[in-house]
Structure formats: structure tokens, C-alpha cells
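One chain of protein is taken out of this complex; the other chains stay put.
First chain written, first letter: the chains are A, B and C, and each begins at residue 1.
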Amino acid sequence: MTVMQVIFLVTAVVSLGGAVMVVTVRNLIHASLWLILTLFGVAVMYGLLSATFFTVIQVVIYIGAIAILMIFAIMLTRRVKQEPGSSVNNNWWLAGLMALVLFTALVWMLSTWPGFQTTLPELPQDFDSIKVLGTALVSPEGYVIPFEIASFLLLAALIGAVAVAWERKS
Amino acid sequence: MISLSYFLVFAAALFCIGLYGVLARKNAIAILMGIELMLNGVVINLIAFWRFRSPEMITGQAFGVIVFAVAAAEVAVGLALFIAIFRRRNTIAADEIDLLKW
Amino acid sequence: MEPSTLVWLLPVPPLLAFFLIVFFTNRSKTVSHILGITAALLSFVGSMVIVTLAIRSGHLGEEPFSSVLNWFPTGDTWFQIGVWVDPLTVATLFFVAITILMIFIYSVGYQNFGQPKGDHDQPGLPPHGATVVDEHGHKHKVPSIEPMYSRFFAFISLFAFGMYVLVVSNNLLTLFVGWEIMGLCSYLLIGFWYAKPSARAAAIKAFLTTRIGDVVMLLGLAYLYYLAGSLSYDVIFSEETLHLLTSTGTPFVGISAAVLIGLFLFFGTVGKSAQWPLHVWLPDAMEGPTPVSAMIHAATMVSAGVYLVIRVFPIISAGMQHGEPTLTMNVMAFIGAFTGLFAATIALAQNDIKRVLAYSTISQLGYMIAAIGIGAYVAAAFHLFTHAFFKALLFLGSGSVIHGVEHGVLHTGEDIDPQDMFNMGGLRKKMPFTFWTFLIGGLALSGFPFITAGFWSKDEILADAFAHANWPVLIVLAFAALLTAFYTMRQITLTFLGKSRTESAEHAVESKWTMTLPLVLLAIFAIIAGWPGIPGDFPLIGGFIPNFVHEFVGETLSEHPEAIRFSWIPLLISLGVSLGGLALGWWVYRDIPAGAPDPLEKPLGPVYKLLKNKYYFDELYGYIFVRPSLWLSETFTYLWLDRTIIDGFLHFVSRITFSLGGVFRNYIDKPVINGFGDFVGESVKRIGRSGRYIQTGRVQQYMIMALIIAFGTLFSYLFFISQP
Partner (left out) sequence: MSDPVNSIADWLRMILSSWGLSEGMITLILAVLGVVVLATFVLIVDILLVWIERKMVARFQDRIGPNRVGPFGIIQPIADVIKLLIKEDIMPMGADKFIFNLSPIIALATVLLLWAVVPFAPTVIGADINVAVLYVVAIGSIGTLGIIMAGWASNNKYALLGAFRTVAQMIAYEVPMIIALLIPVLLARSMGMQTIVAAQSPWYIFVIPLAAVILFISSIAELGRTPFDISEAESEIVAGFHIEYTGMKFGLFYAGELLHALTVSALIATLFLGGWRGPFVDQVPILGPVYLFIKAFLVYYLIMWVRYSFPRVRIDQMLGFNWKFLTPLALFLLIVVAILDKAMTDVNTVWYVLVMLGANLLIVWGTMLILRRYARTERVRIAEERPVAVPPETEMKELVGQE
């Protein structure tokens, strides 16, 4: 058990526990807070994978934007009283079964893959992943077209969201 | 020593929990949260494969960035839709929004 | 610029004017007539340049201005079209250009440009006149402007295009194209006042009648093309071709191809130039506006028929040996002479000023045809040349008269026919310009000796007939000339001399300058046009001016016709008939009171009635052609063939089909096919009804279903298919 393993296990348990709470807890605000916890855990995972950029970006985008947006939406769509009845639909057992089956299948399939137990390789010397990533995203030999398309997608989503949620004064 | 399997199993678990949330939760925003969990699982996979299999190439991270952008767009539009639906129908329970049927 | 290039351009301005007026400027009368007249003027100037160049060139007969273009491929070769200016073309171009320009100018006045809009004029009817109030508060009725003024100019521009095309063509096909364009314009312009039933009928009559001639002419062209392989003048008039034509036999015994083609082409002329028996359309064509009558039906289009036969004279005369006329020429001589006399007799008994001129035209064209028939090729061309001027002058003069009388009719409000000569009289003082010009034209028509153009051309024809010793033709033509002089003087006397027989004639006024100017110009030509053709050996004045016509026009043929020698007999005959006819005409009609019948009615008795009714030719054709074809179409074809036999057969077939269809429907379609279709539809409906419960509208259930199916497929693939 190295330090890294300890950190990983703690983080994984916290994240997965948080994730389970996200999908089970009735109060949506609590669910979103649990979600934030899980997202933090994922951010730590990125850190363990030495993707510092993703660690920070995870916090900025998921916690700073998406989660807060969700909390906003929850507050905007909250009824005066919490809706009665179950927070899950009638097919929840089937859904759980599906998730379990999928998980089992995935783990089983992965375990049959020879690369499953690959150990952590050393990063190359002087490897600045941010610089490489930045260059790759904007270089014509790299991913400039997907990057630009993504930016267009974001713009479209921005305009679309405004158009959809716009309250028309009749 | 930590190995790729740790992250893959973690990502799979996160993905499946998210899937359960998507399939089982009534509230549409909760479904959206499930989707976010699934996306996070995917991105962990991408980053883990980058780190363990080909750290000298940046492809995994580039994909991750794109997924982040898609996730942000999806949440923006999704929440806007829910707010619009809520305004009209006064509910965002997914099993009450079922007009599109026989 | 090469002369031939200029020749190419001659027909273009009128065509442009036509399209511009039709598509763009038809709202503006002023712009339209400016366009039309400018186009005519441009073509006129071009023509005059060509004429000057041609006369200067000296030996145009050997080297005509010509150029060719490839039009469409015919097997290995091209069908070539082009322009061709030889002496005949030059002569024709000269009078065509002048008369067209004069008539364009004249039309401005005739169609009342500058007058107010009519009170209840409408398109398709002649203008009824407009009421104006002068400064004293008196109301006057004055002529009103033609409602379809622009359209008129468009049509005559198109007509001018057709005429120019015809004249400058170097082959019979484009000549035929121009010919047909003129036929179309003739139809459109005769029916210009299409709301008048008589105008409509006249238009249709003219179109159909000329069409008969045209079809036969087309047959001739086709046959000629079949034999000669070309329609270009230089090819078909060459020695080899003519030899080929005369040596080729036809299904008709004793007739060579040259004769047959000549007859066919001549029949086209019969239609176009209104020769007997297809003469019936021309008098009716006077329903059109007078400028149209002058241009189409006197000066240019009907002349085109004569132009054609002069043009194809080598074919007509092919095989002529030792001065013996060919069969074609004999036929032409007969028809021409007969028409000349026949039309002249009818003209005696007509009261309508324009109809008299129409029959006169037929008669004079007959003269030319007869002249060609006796081989007097140059004389025919000469008469064609002079006739165009004075006949156009006469028509325009008659239009001016009608216009003046119409003015009087509008003024007095009388209900009389402004074209009836018995309603006129004494117009000499009222309309001096018209009178004097009309008098010149009339004298030219009658062949008044020495000074008028008509004398020289007519004299030449008679001299030719005398020289060829063709006595029947000579006698008939001489008699026709006598009658011509007589009815011309009758017309002049009734119209201009004596006292006015009606109020309207009393109030007639002289026409505007736009109408009188062309009259004056044409009158000058009606006199001087004869001078270039004075025979060289004519006593006293002969040789004073060289016999230009004979020298120049004669050049057209490869072998010059030799000039005939002067003889006193034909001169005396022509002097006698013209002066005698004129004197007789004046004597008979010198003093006709208002309302009196024609003095000829009594002495001629039933003959007068026959003449008055034009030998009942219209009725005859009605019985022979119109009623049988009506019977054929209405009774035979429609009732018997179509209704009884064809319809009966069709009904029989349809009834069988119907009952067969009923059997199929009741025993096959309904139970079997429909049953199957219904079964399928019903099954789908039931399946759908029971299956629709799957579609709950809940997204999550769909997703679960999709996942179940996906997993199921995946597992079955992994466990049962991929692992044997």
C-alpha cells in the first residue's frame, strides 16, 4: 500500500459513496451537494493521473458552473412543497439491474483484456502537458477543427439555452 | 503499485451509478446529474488511458477537453429546457412529461 | 463597308422596330411611330446607297453583290443563305424602299396621330371620331386617333422586314420565308380591325386563298431542291441545272420538270398576285386600313408575286427554242391576259373607290404576267416598277379622299358610306393636292401618252406583244387598257369633278401634310419613273434619255434580250385606247346628279349585274368549295364517320371493357385483392393497437428497453455466435 493507493482508495470510496447518494437521496439540493463531492473526488483522480489541468478545469467547469447552474435550476423549479411519493420511478429495480449487469459485464470484459493491469509509466522528462495540450488543440496537425467545432457548439448552446428559456411577454 | 485497473473499475462504477440515476430518477435535473456522473466516468477513462497507455501523446486529454465542452453545452440546453417545461407544465418529473405517446 | 454587308443589314431595322414596339414601347404612340419611321428611313437610306453603288458598278449582271452564310447542314454540305443584288433586285429595292417609307409617313396622318382619343373607340374597330369643344363653345366631331396605333406600326415594320428579306435573298427558300412573313402580316393587317366581322372574314379569306398558292409553290420549291440540290439563284439558273431540268421527265406526259416547276412556282404567284382564279381575296382585303392596301396590296406584296416569276424566268423559259414560248409561258400569257381583261371589266361596275383600285391592281398584275408569258421580261419588270409608284399613289390618294369625306361625314353626321364614289363629287376644289396627285396617278394608270410612266411601260408590253406577233394577247391587253382608261376616268370624274352629291363631300377637307407629302413625292415618281425606259428608237424623244431600264435590268439574264424594234402600230393602239378610254369615261360620267344610278346600268343590262357581282365568283366558290367542305366536315366526317362509325366502334370496345372490368372487380378485385389488403391493414392495426402500450412517452422506459435489447444482443452474440 503506497501513499498513492491510500489516497486513491479513500477518494474512490468517497466519490462512489457520493455518487450513490446523488442517485438515491430525495432532497435534490442535497443530491447536488453530493454531486459536488463526487466531482471533487474525480478532480482528485485527475490529480492522481498527473493531469493538473483537468483537476482545475473539473473544479471550474463542473463545480463552478455546472453544479451551481443545477442548484439554480433546482431552486427555480422547486415546488412550494416537496413532491410526494418516491423519488424513483416504478422501473427502478430494472434500472438497478441494468446498471449492475453493465458493471459486471464491463469489469468482466476489462479483466479479460491483457492491458488491464498496466502499471504507471514514468512521465517523459520535461513533459509540460498543458503546453502540449494547448499546442495540440490549436495546431492544424492536431485538434483545431474539433476544438473549433466545440467552441461553435458552446456558442450554439448558449444561444439555444437563452432562446429556450426566454420568457416571452405576451 | 497502482495500476490501470483501479481507475477503470472506478470509472465503470461511476458510469453505472450514473446510469442507474438516469434510468431510475423521477426528477429531470436528477437525471441530468446522472448524465454528468456518466460523463465523468468517461473522462476518467480517457485520462487514465492517456496516462497509462500513451503518456507521450496528448490525444486522451484533447478528447477530455471536447467532452467537457459537450457536457457544458448539454447542461446549459438541458436546464433551459427544464425551466421552459416547468413554466408550462409546472413539473419536471420525467414520467409526467409523457405527452409524446400513442 | 462592303456593299454585301450593307445588304445584310437592310432588313434588320424594321425587325428591331417590330420587337421594340411590341415588347417595350407599345404604350407610347409617339415613340412607336418614331421607331417605325426611323427603321424605314434607315432601310431606305441603305437601299439608296446600294442602288447607287449598283448603278455605278457597271456590270452588275455578271458580278452581283452577294455573300453567303452556312445555315444548316444538309448531309455533307451546308444549306447556304445569303444576299444577292443584281439589277432586278436593284430595281425592286428602289421602288420598295421608296413606297415603304412613303407609306410609313402617310400612316401617321392616316391613323390620325395628334387627334384626341375617341369617345367610344375601342381596339379592333376603326376610330369613330371624338367630340371636341372649340373656344366658342361649339361642339365638333373630329377624327380620333386609332386605338391600336402602336400595333399598326409594329405590323407594318414586320411587313417591311419580310419584304426586304424577300428582295435581297439569294435563294428561293429565304425568299419564301419573306413571302410567308408578308402573308402573315397581310392577314394581321387585313384583320387589323378585328372587331368588324367583314374584316375578320376578309383576313381569313386572304390567308386561305394565298395559302393555296403557297402550298403549290412550296411543292415547286421542294421539287426544284430535289432535282437541283440547291435553291440559290446562281446554282438553279446555271446552264447545267436548266439543262437538267428540261431533260428530266415527269409523271405527266410531255411535261418536263422545268415546266412543272415553273407552273408550280407560277401558281404561288397566282395566289400572291391575285390572278384568276385566286383573285377573290384582293378586293375583300380592302377591309384593312388604306396604307395597308397601298403597301401590301398594291405596291409591294402583290408585286412580290410578279417579282418571283421574273426572278425564275430562266426556269420558266427553259427549253424555249427559236422564240417559241414554253407551256408555262403560254399558261401565264393566257391567265395574265384573261385576268387583265376580266378584272378590268369588274372594275367598271364597282362603286367603292378602293375596290375599283383593287380590281385595277389585279388587272395590271395580269398585264405583267401576260408580258412574261410572251417573253417580255424587261417590259414586265418595267411595268412592275412604274406600277408600284402610281398604284401606291392612287391608293394613298383614295385614302386621302376617304379621309376627307369621313371628315365631312363626322361633321354633318350623315349616315353614308365614305368610300362610295357616288357619294362624292366636286372634291377638286376641296382637296387640291389630292386631286392633282390622284389625277397624275390615274393618268399614269391609263397610260396617258408621253408624260406618264404608265404609258411607257404599258406601251412596251404592247410593243412586245406586237413584236412577238401574239395577237390574242395584244388584242385582249389593248381592250383591257381601254377599259382601264375608262374606269380610271370614271373614278376621277365621279370623285373629283362635277358638283358635290352629298353634304359630306361638301364638307370634305384637305388632309394633313403627313398624307399629302407622300402623295406629292409619289406623283413625281409616277411621272419620271417611265423616263429611263423610253425606247431608244422612239421618234423625237427617243435616245434623249438612254433606255436605261432595258440595258440595266436586261443584264440580269445571262443572254440579253434583244431590244425590239420600234413600230407605229402598238404606239397607235396604246394612244388610241388610253385617250379613247379617258374621253369616254369623262363623257359618260361627266354630270351625274345625286342619287342617280350608274349610267352603264341601263345599256349593259344583265351584264352590268354580272359585273357588279364580280361574275358571281364568290358565290361560285361558295358552291364549289365552301359548301362541299362544310358538308364534308359537318355531315360526312363528323356525323357519319366520326359519330357513327368511329364512335360506335369505340363505344362497343368500351362497353366490352366495362363489363370485363365489372367481372374483374366483382370476382377478383373485391374478394381477393381487397381482402388481402384489408387483412394486411387490419393485422397491422391490431398489432399496432396491442403494441402501442410499449410507447408510454416516458424516456427512461425507452432507454431501459433499448439497454435490455442491446445487452441481450451483445450477450447472445458473445455466447452463441462468436464462440462456436
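Quick notes on this one:
Here, a residue touches a chain if its C-beta (ideal position, glycine included) is under 8 Å from a C-beta of that chain, and two chains touch if they have at least 3 such contacts.
Quantities reported herein were computed from a predicted structural model and do not represent experimental measurements.
In the whole complex the chain that is left out makes contact with A. Touching the missing chain, out of A:Met75, A:Met109 or A:Ala163, is residue A:Met75. Checked against the hidden chain, the listed residues A:Val10, A:Met109, A:Ile130 or A:Ala163 yield one contact partner: A:Ile130. Within the complete assembly, residues 3, 29-30, 33, 36, 52-53, 55-57, 59-60, 63-65, 67-68, 71-72, 75, 128, 130 of chain A touch the chain that is not shown.
Rule of thumb we're sticking to: only the chains that are shown with their structure count from here on.
The multi-chain contact residues of chain C, meaning those touching 2 or more other chains, are 698, 700, 704, 707. The multi-chain contact residues of chain A, meaning those touching 2 or more other chains, are 89, 91, 94-95, 98, 102.
On the chain B side of its complex with chain C, the touching residues are 22-24, 31, 94-95, 97-102. Listing the residues of chain B that touch chain A in their complex gives 1-10, 12-27, 29-30, 32-34, 36-37, 40, 43-44, 47-48, 50-53, 55-56, 58-59, 61-62, 64-66, 68-77, 79-84, 86-87, 90-95. Of all the residues in chain C, the ones that touch chain B in their complex are 692-693, 695-700, 703-704, 707.
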